[in-house]
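Removed: one protein chain of the complex. Kept in place: all other protein chains.
Letters A, B and C mark the chains as written, and numbering starts fresh at 1 in each.
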Amino acid sequence: MRAAWSIFTVLLSTVLVFTAIQSLPGDTASRILGQNATPEAVATVRLQLGLDEPALSRFLSWLGGAAHGDFGTSLVSGRSVGEEVGGALVNTLLLASITIAIGVTIALVLGMVSGLMRDKKPDVIISTLALIGMSIPEFVVATLLVLVFSIYIPLFPAVVLAGQEATIAELLPSVWLPAAALICVLSAYVIRMMRTSVIDVAESEYVRTAVLKGNSTARIVFKHVLPSAMPPTLNVIAMNIAWLIGGVVVVESIFNYPGIGTLMIRSVQTQDLPTILLITVLSAFTFVICNLLADLGAFMLNPRLRYPRSAV
Amino acid sequence: MTVAEASVQTRSRAFPRLVRSIARSPTACVGFGLIFLHVLLALAAPLLSPYDPIANDAMATLSNPTGAHPLGTDALGRDILSRTLYGGQYALVVSLVATTLAVLLGSIIAGIAAFKGGIVDDVITRVLDSVLAVPAILALLVVITIFGSGPQIIILAVVIVFTGGVTRIVRAAVMDVLPNDYITAARARGEGMFSILVREVFPNVLDIILVEFAMRASWVMLLISSLSFLGFGANPPTPDWGLMVAENRNLLSIAPWATLAPIVALATLIVGLNLAADGLSKSLGVDRMKDVLG
Amino acid sequence: MNNAETAPVVHIDDLSVSYLAGGRQVDVLKNVTLRVQSGHILGVVGESGSGKSTLAGTLLGSLRSTSFISNGSVTVAGHDVFALDPKALRQFRIEHVALVPQNAGNALTPTMKIGEQISEVLHSRKGDKKAQRARALELLELVRLPNPAAALDRYPHQFSGGQQQRIGIAVALASDPTVLVLDEPTTGLDVVTQTAVLGLLGDLQQTLKVSMIMVSHDLGVIDRMCTHVAVLHDGELVEFGPTREVLASPVHEYTRGLISSVPRIDRPGIPPAAEHDTLVQRMPPAQSVPVLTVTDLTIDYRRKPTPGSGPTVQGVNLTVNAGEVVALVGESGSGKSTIANAIAGLQKIERGSITLNGGDDLSSTVAKRSKPLRQAVQLIFQNADTSLNPRKSVGAAIQRPISLFGIEGATAQRALTEVHLPESYSERLPGQLSGGQRQRVGIARAIAAAPSLVLADEIVSALDVSVQSSILRLVDDMSRDKDIGFLFITHDLAVVRAIADRVVVLYLGRIVEEGSVAEVFSEHSHPYTRLLLECVIELGGDHSTAPDGAADEIPSAPPEAGCAFASRCPIVRDVCRTETPPTIQVSPSHSIECHAHPSELGGASAILHDQRIQL
Partner (left out) sequence: MAGLPDTQNFGFSRRQMLVGGALAMFVPALLSGCATAADPNTIGAPREGAAKAGGTLRIARPPASASETLDPASSLCAYEYLGALYSRLVSLSPTGELVPDLAESWDQSADAMTWTFNLRSDVGWHDGSSFTANDVVYTIQHILDEATASPQAGVLSPFVDGNAITAPTMHTVVFQLTSPNAEFASLLAGYNCYIIPAGSAGTITTSGIGTGPFKLASFSPAGPGAVVRNEAYFGQAPVLDAIEFSSIADTQGRVNALLADQVDFIAQTNLDFATASTVLASSLATVSSVKNAQWYPVPMLNSSAEFSEPDIRRALCHAYDPELVAKLATQGNSTIAHNNPVPPSEAYYLDYGLEYDPDKSKSLLKGQGLSSLDLSIYTSTYDPLLTPTALALQGSMKDANINLTVENASADSYYTDVWMKKPLMTTYWYTGRPIDQLLNQIFRSGSSYNETAYSNPVFDQTLDAARATVDQAQRKTLYQDAQKILIDDGGSLTPFFADRLTGLSSKVTNYSENGFEFDYINIGFGES
């Protein structure tokens, strides 16, 4: 049921974007051909692209292709959209996975410390940092990081010189600064959620009971608090990963990172519909998958979901 | 009692309550203080600004901070202080109008969805989920590409992008209120949906809506500045903070204030909004982190 | 460390607990001095806000984060609890004291298996998984948890409330505590379950000889369980002594008032709410003019019929006459509120008819009802906190039905006066009122619409006994003065005895018995009614013979056919599981739905006479 709804969500968002792009002024065919296009040439290109068919049938035929893994051809580069977006996706996934792996780990630890030491010094420091992280846009963080860690102290590359086909080994040295910029923003929310969640759970009756049972602090934290504090945090992490795409656009453009964000801006500007559609599908898919994963995580952590109540 | 009476009563009570809530929380005090300061500075910008924010001065380009230009000038000789002060007007107006519209629309949709339930709720929820599934930045870029840039378009784009999230949160809050017996009593009296929403439900989710507003406003501000930075937002020579950063970031080493001033302004305003949201949610007893899920 | 019988195991000395509010020190406990001898059971009784739970917490060295000890000390098993450093406090908690919390459902960690939650307390068997498991199993057997071996690997939510409470007790006992602190251990449980849990606790105390401190608001429970009682009022200890002595001859006037406010089955009438009140005997209306007639009401929550279960509510017939208070009684899940919602038009009905004043049709939902019909049926709710819009003034809340229905001559002020609240309260917000006052406003709002029928859903169950009495008096007044028919929904038989004219007993959405209060409480009764009556813990009763709590669980859904009570019935026969029970008309005003021969149904009064000693 969840899966069906998820697919529906992905489809609907694709329809929305498709409709929106359809309403763009100007005709893709004449854009491709440029100023001096003759009406005959425009007509020919329209025919080639199938632009003279009604929007619905074009969408359906795109959908038919998509179902078989054929997402069409980029109107700009003439390459297979699948290949082009795929290449960018792999790069963005590298950036995202590093960001998530480091960011989430740091955030969970800091959030936990903050929540457990509520209103004490470490909490105040961590909470303030998180607040600042939430309040400074990615482009500022990225700009400052470049200035400090590439130009003043040349530790990391300022931009990515490798192209879309770069191997992971080639990209790896350049991935740290963009990742750091994203981590700053991503972890702020996760820290806060983890803190709130830990505080909530720590105030619960069962944690009080666990304390009164004479349990050690470590046992209370890891056995009684964390399993219940995690699911809401997982949700926030899921939402943040979906949001990461927004930050990725800005950060990738600053670092010349050959990923989905760069491709997204370019294809919106050139109204490269097939590329935009595939990016939309992927983003919506990410959104849905992240939510499903968070639910799955909550399911694994929460026995109430794992074992629906039944008579004993 | 008429609707007007009811709302007057609600308002007359809600307002001092809100003020008390703010006063109770030091966090909220600082937050609202920062916001108030920004509003004040933005309103007083014409009085405080030493120069026209868009006036070029060929004789004073890239000036260092001096008595004449306390924060220096940019590459066109425009006074950074004046531009930063006026920048608040643009940031506040655009993001507050956009947020207000998004929160209002989202709350109404949320009220209807939660109250009607069943298929209406399902459809609304699913459609909004789909909007949420499209990354905000992509949606914004598409809207701006379709309609062009300009404040109205940005407001429209933000409303489209943020209404779904607001709806999600407010809907959950309304769902929490609906099972209350006073709603049951109103239903049993045979009151209509809008009457119940206006009289009984919204006054009780006002806290959440307020916190939501402060939080969204901070996001909207971040997003708008990012758009300006990417070149999709304000047109030059509009004194917009994001645009100022984009224009001057290459000069960080020679004219740092041209970049730092708008950053500081933007960051303090957003910190203010966040603190206000924090403080409000604490003293109004709203679980703010729920918002993040929207 | 077992102390001698004579030495007090708990020694609370001149204890004051306070917190700071706006720079002012507020005392939660004021100079309380108490002693508990080893093996004794001390009951701590008081109304909400009396500080009884705070007192319980101090025994474990636990205070709310904002509170502090402003005076005195607590010594348990020879340790000055608040002088212990964190490490020693931990050790103290491991060795000497354990808590059975009010709601074990909240107090058991939801993400941990039961076995582990017990094992983590078994510090002496640390590292030996097998021994821990064996001991855990033993403990679960000790608390009579069904199927204990399987239970070890289950999670808390997989158990019912009563079972969770048993598990909570097992966890508390696991560390062999010197002192067991029980904080309202049975509040929130249905009467049958409560009886079973209390029975278990009594037995355990007998075998383990553990000292107990039991906090409760329920004098009946204290009476049944405790050797000694401490009465707390407003943070002060007003009376302390052996239970029987205190209850039989209370010295302090607060204690006297408290005791006299408790409604009792064996003493019909509404108990006094204030010091100079007397017992009010309820007088049924002289004439029978039906305001509400429910015929063959069937409500089905299920989307489609599931094999093995029947509709949520089936074949319910009931009548409420003008000026009459009819009690609808049953455990949680019996469908009481569902029926009320159907009458209020908030719940679609599957079959049957509901008519008002002998003619007007109430079968449709509220949206389709005419204004006069909506006006004629009003609701009062259980939870005064949620029944009033916290953002709306009291006056506005009462005014709304008056304006909506255009009640001439009615004002919010007058309605407030009628429920004995000052007119000036109309400006207040619900948050500024006490629970009892809020409930009065709820009544005023219902009465202001000038209804002919009021549906009162558990309106006194959340209130302290003295407030409860005053509300009951108000209901009594309203029904008589305004000739309003009340459908009074409750699970509390003592309240029924106090206020109701007639009783309808509901089990899993089916009526099992109906009759006048006197008849249902004193003559032949349905086995279920009998079970309920047996489980009522009366103040001053002889608590030596408690019913067996083995079948204390109510099934989750009614059966498809036969008698709904068959699964728990002590006199069940084969026919009960297949055939709908016939109606036994005991008298013109008293009927029982049962397959048993009337003689088997005995007399409820006989039970009362045989097993209970009049106070």
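The rule is short, and it goes like this: a contact is a pair of C-beta atoms (placed from the backbone, for glycine too) under 8 Å apart; a residue touches a chain by one contact, two chains touch by 3 or more.
This structure is a prediction, so every number in the text was calculated from the model and none was measured.
Enquirer: When the whole complex is taken into account, which chains on show are touched by the absent chain?
Expert: Within the full complex, the chain left out of view touches A, B.
Enquirer: Of the listed residues A:Leu63, A:Ala158, A:Leu292 or A:Leu305, which contacts the missing chain in the full complex?
Expert: A:Ala158
Enquirer: Which one, A:Ser74, A:Ser127 or A:Thr209, makes contact with the chain that was left out?
Expert: A:Ser74
Enquirer: Which one, A:Arg58, A:Arg118, A:Arg219 or A:Arg266, makes contact with the chain that was left out?
Expert: The single option touching the absent chain is A:Arg266.
Enquirer: Touching residues of chain A against the unshown chain: what are they?
Expert: Per the touch rule, chain A residues meeting the hidden chain are 26, 31-37, 74, 76-79, 84, 146, 150-151, 154, 157-159, 161-166, 253-256, 258, 262, 265-266, 269-270.
Enquirer: When the complex is taken as a whole, what residues of chain B touch the one chain not shown?
Expert: On the chain B side, contact with the omitted chain comes from 54-56, 58, 61-62, 74-77, 145, 149, 230-232, 234-237, 249-255.
Keep in mind that, in the parts below, only the chains that are shown with their structure count from here on.
Enquirer: Chains touching chain A and chain C alike, please list them.
Expert: Touching chain A as well as chain C, we find B.
Enquirer: Please state which pair of chains has more C-beta contact pairs than any other pair.
Expert: If you count contacting C-beta pairs, the leading pair is A-B.
Enquirer: Could you work out how far the Cα centre of chain A sits from that of chain C, in whole Å?
Expert: Each chain's C-alpha centroid was found; their separation is 50 Å.
Enquirer: Using mean C-alpha positions as chain centres, tell me how far chain B is from chain C in Å, no decimals.
Expert: Averaging C-alpha atoms per chain gives centres 48 Å apart.
Enquirer: Where on chain B does chain A make contact in their complex?
Expert: Going through chain B, the ones touching chain A are 126-127, 129-139, 141-143, 145-146, 218, 222-223, 225-226, 229-230, 242, 245-246, 249, 252-253, 259, 263, 266-267, 270-271, 274-275, 278, 287-289, 292-293.
Enquirer: Quick one: which bits of chain A touch chain B in the complex? Just the residue numbers, please.
Expert: 5, 8-10, 12-13, 15-17, 20-21, 23-25, 131-132, 134-140, 143, 147, 151, 189, 192-193, 196-197, 232, 235-236, 239, 242-243, 245-246, 249-250, 253, 264-265, 268-269, 271, 276, 279-280, 283-284, 287-288
Enquirer: Given the complex with chain A, which residues does chain C contribute to the contact?
Expert: So the residues of chain C touching chain A come out as 60, 62, 90-94, 98-99, 101, 103, 106-113, 116, 120-121, 123, 146-147, 150-151, 154-155, 157-160, 163, 171, 175, 555-556.
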